[in-house]
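With one protein chain held back, the other chains of the complex are shown just where they sit.
By letter and in written order, the chains are A and B; residue numbering begins at 1 in each of them.
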Amino acid sequence: MEFFWGLFISGLTRGSIYALIALGYTMVYGIIQLINFAHGEIYMLGAFTALIVATVLTMYGLTGPAVLIMASLIAVLYAGAYGFTVEKIAYKPLRQAPRLSPLISAVGMSIFLQNYVLLAQTSDFLPFPNLIPEMSWMKPLTGLMAPTEIIIILTTALIMILLTVFVKLTRMGRAMRAAAQDGNMAMLVGVNVNRVISHTFVIGSVLAAVGGVLIASHVGRINFFMGFLAGIKAFTAAVLGGIGSIPGAVLGGLILGWTESFAAGYIASDYEDVFAFVLLILILILKPAGIFGREEIKKP
Amino acid sequence: MHKLKQSLFISLWFVFLTFPLLVIRVDTLNKVVEWRWRNMWYVAAGAFVLSLAWRHFLEKSGRVMPQGFTVSEGKEEFLRWVRAHTQIRKGGMVLAAAFLLLSPFFLSTYHTNVMTTALIYIVLGLGLNIIVGLTGLLNLGYVAFYAVGAYCYALLNHHFGVGFWTALPLGVLAGSIAGVLLALPVVRLRGDYLAIVTLGFGEITRLILENWNEFSFGPSGISHISPPGFFGINLGVRANTSYIYFLMLGFCFFTIFMVRRLQDSRVGRAWIAIREDETASQAMGIDAARAKITAFAIGAGWAGAMGVVFAAKTTFINPASFNFIESAMILSIVVLGGIGSIGGIILAALLLILLPEYLRVFSDYRMLIFGSAMVVMMIFRPQGILPYVRRSYEFHLQNDPTGQVK
Partner (left out) sequence: MKPVMEVKQLEMNFGGLKALHGVDLRVAEGEIVAVIGPNGAGKTTLFNCLAGVYEPAAGDIFIHPPVGGTRRINGLKSHKIAELGLARTFQNIRLFPRMTVLENIMVGRHCRTRAGVVNALMRDKKTCQEEKEIVHHSYGLLEKIGLSEYVNELADNLPYGAQRRLEIARALATGPFLLLLDEPAAGMNPQETKELEVLVRRLRSEEGLAILLIEHDMKLVMSLCDRICVMDYGEKIAEGAPAEVRANPEVIRAYLGEDDHA
């Protein structure tokens, strides 16, 4: 029973991280029908930036939760900036181009960012300090899960709620939904679609960065290549839930997290990464629209 | 003035953006923070200059209303001039041929090996071109077929002592079968999904090879693979290297010959039609699903063949050589060379393989350059270095068509 529970929590944790990253994919795809291949790298950049800031801060004497807060804020800020910049450079000029072009550009951007970090820092795995302090209210739960896991799950839940409120109730959120449904029409009624797109990228990047910081604290190390695998799996989650659907991304993330965790635990742990891909191929063959997606009827 | 101000602002933005990663380097083991202020100035200056250049070229290419295939005039003129002056062309070709045929004799073993690698990538690029360039299917996992061919030979050789020449057609077959298997579920998918699935397929292949130790010997790989036999004679290292080089040279020409034939055929036109507009191509009687599967099978078969050659050349393979970076490199070759363009792909492969070898300063930055080149090419020159020109037909007055290649 304990084994099962351990896998359950572990699945919930990684599923939450996948969900955070998947949200970025799904929102961007909903608006400009592009798989942002570079999104996984934003996640990675968030983790790296947090590490650098945290290290500098501790070097100059800062300790405790202040480090976590400062590092996270700055990492998130930078991730948003990177997301914004990537869109402006690699995707905006190609909005009218045939579909293959922005896709290739995205792949190129992904490779660029990975190697940028590789060359700027190092190819080694860098140890990441556990920034999450053990707080008193966690005491009763410590038998069941680690403090980092608690924080990850709570943070993700909180973010879901905030995001849903944002999308449903704020002006920009409405604009984003409108642009996702019909970009041209949204423009005609006065929505500044360029601004909406930038916002989408920034929000998605922020979420990914949060995920990056959290998982880095949990796992304890980061590497320039961590965005690649996480990115593909998060995309799988987004497709599973129905690309373009926010609740879908969350659900997809959780399902993927649990699938991986339980499959690795009960079937074969070496092939952990394979499950995500197999799941992806299966969904795309059987129900490409995903759980919350709508079947598209093409009108030539 | 406004432009300069904008570029200044952009330059400041990039300094801000790259500050944590480029200026600061943390060494958590020794608790040292290194501040690399010089990088900051590089970024500032570079961003300033690049943003000016970027804006300039963006306007020039008319990207506000982007054209896919307008070609900058100067380059076109030059190419047309070269094509027209057949003397120069012939002269150039003779020189190139001489160089190619004689190089193993005056180059060292190491350099001959590099040339062979370049040739292998040319063929891989041409193979992927059939899937990506002609048919327009973005395959990010091409390396999987390469791996299938390599392991096919390695395992057959290891367990049953199968020789290179026997394994070659088997590698092609294995690659093609893998291609069909991947294509079957994937042909109905939209471009973006197809890209991700092929990526997944590539990764699955690598992961299986890495973990299924009983089958593939895992991360340690397979060694002592026999090099290609030369009528049963045992060649020394140097002679063997030259032998493989000439083998690949022949293979390369064979591939170019085959691809040219395919491009100019009913099948080739069907593929290009699918790339241009799948719905319209189906309305014109083309079975798109079948054609796509065929494209995959043929492209994959070629990768399978190259896998066999690779295994024979390096006599040792392991899963690490078949990762996404490889797929990305082959894709860059196709994209940078010019989708569909044989000459462009050859040029791109040579650049991408030989340049980092001979200009060592590049080799660290190789992937960085690939990545940025892909972005830049898509924006400014999507038709590639040497764009592909469709065939022209000449017609005499009596309506008696003769084809003439431009």
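Please note the rule applied: a residue touches a chain if its C-beta (ideal position, glycine included) is under 8 Å from a C-beta of that chain, and two chains touch if they have at least 3 such contacts.
All of these numbers come straight from a predicted model, not from anything done at the bench.
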item: Identified contact with the non-displayed chain, of B:49, B:283 or B:320; value: B:283
item: Hidden partner chain, touching residue among B:50, B:180, B:267 or B:385; value: B:267
item: Chain not shown, touching residues in chain B; value: 68-69, 258, 261-262, 265-270, 272-273, 276-277, 279-288, 294, 298, 390-393, 395, 399, 401, 403
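The rule is short, and it goes like this: only the chains that are shown with their structure count from here on.
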item: Centre distance in Å when chain A and chain B are each reduced to the mean of their C-alpha atoms; value: 30
item: Parts of chain A lying in touch with chain B, wherever the complex brings them together; value: 29, 33-35, 45, 48-49, 51-53, 55-56, 59, 74, 78, 81-82, 85, 89-90, 93-94, 96-105, 107-121, 126-127, 129, 228-229, 232, 235-236, 239, 270-271, 273-274, 276-278, 280-281, 284-285, 288, 298, 300
item: In the complex with chain A, residue positions of chain B that touch it; value: 13, 16-18, 20-22, 24-26, 28-29, 31, 33, 58, 63, 65-66, 68, 136, 138, 140, 185-186, 189, 191-193, 195-197, 199-201, 203-204, 207-208, 211, 279, 324, 328, 331-332, 335, 364-365, 367-368, 370-375, 378-379, 382
